[in-house]
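All protein chains of the complex are present and in place, except for one that has been dropped.
Order of writing sets the chain letters: A and B. Residues in each chain are counted from 1.
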Amino acid sequence: MRIKSIVLTLAGIVIVAGAVAAGVAGWMVFQPGPYAFATGTPVTLAAYKGPSPTGAPVELAKADAAARGAYIVRMADCEACHTAKGGVPFAGGRAFVLPFGTIYTPNLTPDPQTGIGKWTDADFLNAVHRGVAPDGSRYYPAFPYPSYTLLTDDDVLAIKAYLFALKPVKQANKPNTFAFPYDQRWLMTIWAVLFDPNHRFRPVEGQSAAWNRGAYLVEAAGHCGECHTPRNLMQALDRRRKFAGGVAEGWNAYNISADTVSGIGDWSVEELTAYLSTGHAKGHGVASGPMREAVALSLSRLTKSDIAAIVTYLRTVPASAGDLPKLAGPAPATPRVAGIENPVGQRMFEGNCLSCHAWTGAGTVREDAQLTGVRAVNDPSAANVVQMILGGGGKPDTPHPYMPGFGYAYSDAEIAAVANYVTARFGSTPSHVTPTDVANLRRQN
Amino acid sequence: MPHAPDPALAAVSRRALLRGGTAFAGGLLIGIALPVARARADEPVPTGTRFNAFVHVAPDDTVTFTLPAVEMGQGVYTSQAQCLAEELDVGLDKVVAAHAPPDQADYGSPIFVVQATGGSTTTMAWTMPLRKAGATARAMLLQAASAEWGVDAAGLTTADGVITDPASGRSLRYGQVANHAAGLQPPAGVKLKDPSRFRLIGKPVHRIDTPDKAIGKTIYGIDVVRPNMKFATLMVSPVLGGKVGPVDQSKALGVPGVRQVVVLDDLVAVVGDNTWAAMQGLASLAVEWSPGTNADLHQAQLWADIEKASEGAGVVVTKQGDAPARLKDGTLFEATYELPFLAHAPMEMTNCTVHVHDGACEIWVGTQVPGFAQAGAAKALGIDPAKVTINNHLLGGAFGRRLEVDGIVIAARIAAHVEGPVKIVWSREEDIRQELYRPLYHDRLKVRVENGRITAWHHRVTGASIMARWLPPAFKNGIDVDAVDGAAKIPYAVGDMLVEYIRNESVIPPAFWRGVGPNSSIFSIESFMDLVARKTSVDPLAFRRGMLDKDPRALGVLNLAAEKAGWGTPAPASPFGPRRGRGFALMNAFGSYLAAIADVAVSDAGDVRVTRVVVAADVGKVINPDILLAQIQGGVVFGLSAVLHGKITFAGGRVEQGNFNDYRILRIDETPPIEVHIAQSTENAGGIGEPGTVIVQPAVANAVFAATGVQLTRMPIDPALIAKVA
Partner (left out) sequence: MDLKINGTSRGTDVPDQMPLLWVLRDVFGMTGTKFGCGIAQCGACTVHLDGIAVRSCQLPVGAVGGRAITTIEGIGETPTGAKIQKAWLELEVIQCGYCQPGQIMSAAALLAANPHPDDAAIDAAMAGNLCRCGTYVRIREGIKHAART
């Protein structure tokens, strides 16, 4: 789900393909490993003395193979991308709309014609570890094999076993609608050679068992960096700025390094645990957009020990400064109704937003409706605020309160106005979203 | 449908039926004492003895009025009670109001024939019958008193429920002679009160239904509670006309509080201990729908279809001279206007409480058509209508929605599978997606202009016929009298005239919506008037004035509105947008004349803000001038929602809207000041529930035209079409 990045990746490759040798590329190519920051010695799994950081967690030690496989599938969160909106889980067909075409995820059910029913173990390992399809063609890195390459063969094959146990669904893969040169998949070979080192996870002696388990969950299965780590010119993960923040489907995936200004350096263990396992922590807003899916389909279904491991690992990731401002404090309890400079924004806020969020932005009653202190509201681009207003959050069919979307009946100008009103009233830096920005974000959903 | 209405009567054109009404004078509301009377919506039972279908008097002097027109906010509980109480000589504080049960003979509308409240017809239909009923009951009471005292009834007087013999000073309360009086033969041709002696009619008396509403005591249909009642909610196929496929109930039945899942061919319902449990159950019910034949139904196609239909042959509605011949040459103008599907979206969503047992069916609901409700439920259950009891309630808004009984029929079908009484409440999403919508309208106008006047006129109205479905006998000679209301006869003198109607049905059943036919006719005519005026560079009002010489009432409201709004001066500045405009519209429909002037501000992005609305109205004589004002104010707001935001659209056979986040209703902070000026009038009373909605839409569209130089021809206003191109 790194749409923008794919666009630029391909652009980058086209640019670079002719001049790969250029030294500057070297700097980008030879990146530190995902957890090279850690003190201690990485060793092979075989040589590692601690409890195994891979596979299913301790809680499932006695569970049968099927249950363990299902769990590993959740760890890797395959379902989110391989399920069309309102479609059959794992049958693929989810569209990622790019300016130059649309990419559709493939069918992972064991249907021999339209799914992966004919795949051998080798085929599957090759795809997940190296991004190579059985016919030898290359996958676009929308498929996060640069992270999955760290998964053990056992875990990858456990995923395959789970998928092969699914009810086969006959649903032909939709061809991607890319125009030249983006349809030139062979270009991906060059990219993969450069950026997909193709080696498995190596635990670090000297780090705790929880840390190593966390590293495996975050770097291999969870592939968090694919969204949260910025990309370099060639659109490979820039691990020198690990977790400093990236982009996903028009949403900003914020800094999750230890930076205290724009990162999570000042989040407590309890806050991180609550946010990851429930999608909300007091004062930190609600996981939305792609992160909402990650919580719903993966994180919220992981065991206590695994969430604890992820938190342990995350808190050791060194601070990497972002460009987002410090969070603003609470807003005044009464609206400025005279001489307002954003009348359209205020009108929409007081009519559609106030009931839950309140003039203070602290939430009328429910803490999950709090706007102040939330990163998205303190993001001068207001990208995520606009996305929330357009599409809403949560789902009407859950027993939980949710936010409806306003994209259908409100104009780009109205949505831009209320987004700017919200960031100005509750954030530290007012945004200047234009109707055109809103129109562009609409296209990404 | 109800027992077939008398075709002779029903066939009388709606326009003709709209004439008539009775005489009432105006006044102003200030600090009149609050009534203690309560409109008891929770099944009030008339107490005491029955004088006629409308009046009961109890020994304790309580007077129960059984009112034929239902109260849905428009104030007819009060206005009807005013008519009865005026003639009966009782104070409204003694009155208990009750909704009429289904009874064609007693309560069938003199205008619709069937028992229905709608079309802004209550005052016209019921004023005289109710006054007669009140006067007759009073005469019977006097007779009884005169018999007891052995004096001539003619010498007796009545006031506030007491009969007095001036000669002897003796007096009797109505309650004391009620039983005796009710036994007497009702006299014929009783003389009605002279208007000069009116105490209530024409006065801004307080409403009798609002005191309970202000304290949350009123019981609407959705508030009904029955012993051992269960709660249910439902989902109908999201694709129009689709069917239910395989259903997995296991998860739903596992939801705490869920009792039962009802699966019918076109819908699923979940029954529980409370509405929320039912909603959770429905959310976790796995249903595979089979979409049926409408899966490729798209809005663009629907627009294209009606456009195409409008080019076919039309049925002649009005013909004066030979318009087509005169429209062959000369200075000609032509334009088409289109109106979208609209949902009524009353704040009280569709709901119905039903108890089916022992071959009978009891229903608690708020409906504009008790007779249809009874017949519909009976048919659905395959039982005799006599076995269906309808307990009607005050309506939380209707606007035409509750002229339909689809919800009641669905509720009965579900309840047939449920043990004991069940209250079925639609979610707002289901309510909006499964509505019966105001249909698309397409109006094609062509005129010839000579020396600043229109001298030939061709208006072709294309749309679905509501009458043909709702009241078949009223659909005659291929003409839907409602669809062409406001077009068949216009206030302007336009020379040769040809008005045609083309019926264009889609798979989407059409329904009455506040403002009905005139919404499209008046919108198109008034938009067109502005277009022609501007193209011939004449002031839009001057242009209209030139063609109103034969219609003084129309000219009167035009001038009144122009004077009050200060026509000719620019619209006021607004922080909402730099482009400003002022627009005018005029109408004669529902027996009333209205003119409106709207001011707008338009932002560079094309968002429209209405900054002021001035309405001038000549509605003839009035029963309650304050309720009249309220109806025009409310009607204007309803029309603003439509012209600024209102649209229901189809994609893949599904309605794309579902709740107030995507089906926008005007909010208070979008509501401009609304001034209403009433022209004193001795003319017959016209309807007033709907004209406000009709008149404001073209006024706003014309104001946007003035502000931007762009005339929008398809509603609602689309900001993209009037955004400043940077």
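Odds and ends about this structure:
Operating definition for what follows: a residue touches a chain if its C-beta (ideal position, glycine included) is under 8 Å from a C-beta of that chain, and two chains touch if they have at least 3 such contacts.
Just so we're clear, the structure is a prediction, and the values are computed from it rather than from any experiment.
Summary of contacts with the chain left out: across B:215, B:313 or B:725, the touching residue is B:215. From the set B:336, B:671, B:684 or B:713, the residue in touch with the chain omitted from the display is B:671, counting the whole complex.
Of the candidate positions B:260, B:427, B:592 or B:711, contact with the hidden chain is made by B:427. Among B:478, B:509, B:634 or B:652, the one in contact with the hidden chain is B:634. Set against the missing chain, the residues A:209, A:274 or A:356 yield one that touches it, A:356. Listed by residue number, the positions of subunit A touching the unshown chain are 334-335, 337-338, 346-347, 350-352, 354-356, 364-366, 396, 399-402, 404.
For subunit B, the list of residues touching the undisplayed chain reads 29, 31, 34, 72-75, 206-207, 209-211, 213-220, 222-223, 225, 231, 256, 273-276, 345-349, 394-399, 425, 427-428, 626-627, 630, 633-638, 659-661, 665-669, 671, 673-674.
Everything below uses one rule, namely that only the chains that are shown with their structure count from here on.
If you average the Cα atoms of subunit A and of subunit B, the two centres end up 52 Å apart. Within the complex, the subunit A residues that touch subunit B are 340, 343-344, 347, 350-352, 392, 396-399, 404-406, 408-414, 435.
Of all residues in subunit B, only 280, 283-284, 429, 575-576, 603, 605-607, 645, 656-657, 659, 661-664, 667, 669-670, 719-720, 723 touch subunit A in the complex they form.
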